[in-house]
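Here it is: the structure, laid out below.
Complex shown without one protein chain; remaining protein chains in place.
Presenting chain A:
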Amino acid sequence: MTEYVSTTPGLFPLPDWAKDDLSDLKGHQKHDLISGDESGEIAATYEDARKEVVEGQQDADLDRTVEGQLRWDDMLAHPLAVHDAVETRGIVRYYDNNNFYREPVVTDDLDFSGDVATELETAAELADGDDLQAVLPGPYSLADLATDEHYGDEAAFLDAIADFLEAEASAFPEHETLFLLEPSLVEHAPEDGVDERASQAIDRVAGAVDADVVVQPYWGALEEKVYAHLLDADIDAVGFDFVANREDNLYNIQEYDTTDDISLGLVDGQNTLVEDPEAIRERVDWIYDQLPVSAFETVYLTTNTETFYLPYAKFEEKLAALAEAAELAEVKAA
């Protein structure tokens, strides 16, 4: 029987009070962004905010709880932005969005940091036994978002990023699922040869944890070859952004099949229109009808992208819609 799991790719918006408090405590300029060694009131504010978003997920009855990545001022570039071997330089555009992050420039060996593991430890305490989900940028996207001034060539840099993420993930506390977010696989698709290395890099990071690993590309569908290579990695599920592109995603699955589990990005992480849970469930049915696969073991229902693009209240409504849709799907399947 298929298990329907409602979840998100993390990177939540801060609750509005935390936006205000942290603006006041940290400031608005480039040098005011998170350093990784914050303490005192700033750290306490993040703790309160983290507690609120963890409880929010529990209240919504989501099947996985994420830490929320509220400290990730630089979005998916965060794990590098707080690293000692990285200089943060100018403010650069985050993919095709009206969002910006500090360009992380790697200038030395990327040794172990533990920043994300520490965050996840605190979330594990708050989750209090609920199924925890870790979130990391995929190695290809993290390398794509950064600039290398140390390793020398593209292949060596991707390797170094994969090593780094592998070590970070190895330090994670026990968790049920790991989401590796890989929007760059769509937005800046790897060329011939690089696609294979990207898949190997993902495989390495995935191998670092006991959890189920979901690789979630978004803002469209993967190019055929990139998708085919991704399936060679030892991962449990590939995610599909059905909000941005139905046709090419379906084509990929029809042509190349997919993993035993699947992650369906059916709720728009970048629009305030809140989907009706029943409509989400119908979209699941619709996708099933198009696929050669008879059943998946696990179907993750999620937003297609991170959710920090949304106003907080709409974000909460989206979580509730996802949880209810998974429940409806489960009932129908049973």
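In this text, contacts are C-beta pairs under 8 Å (C-beta built on N, C-alpha and C of every residue); 3 or more make two chains touch, one makes a residue touch a chain; residues count from 1.
Basically, contacts and distances are computed from a predicted model.
Participant: I want to check something: the complex is missing a chain, and I'd like its UniProt protein name from "Methionine synthase", "UspA domain-containing protein", "ABC transporter involved in lipoprotein release, permease component" or "Putative ABC transport system ATP-binding protein".
Facilitator: From the choices "Methionine synthase", "UspA domain-containing protein", "ABC transporter involved in lipoprotein release, permease component" or "Putative ABC transport system ATP-binding protein", the unshown chain carries the UniProt name "Methionine synthase".
Participant: Go through chain A and note every residue touching the omitted chain.
Facilitator: On the side of chain A, residues 13-14, 16, 19, 22-23, 26-30, 32-33, 73, 91, 93-94, 96-101, 270-273, 308-314 touch the unshown chain.
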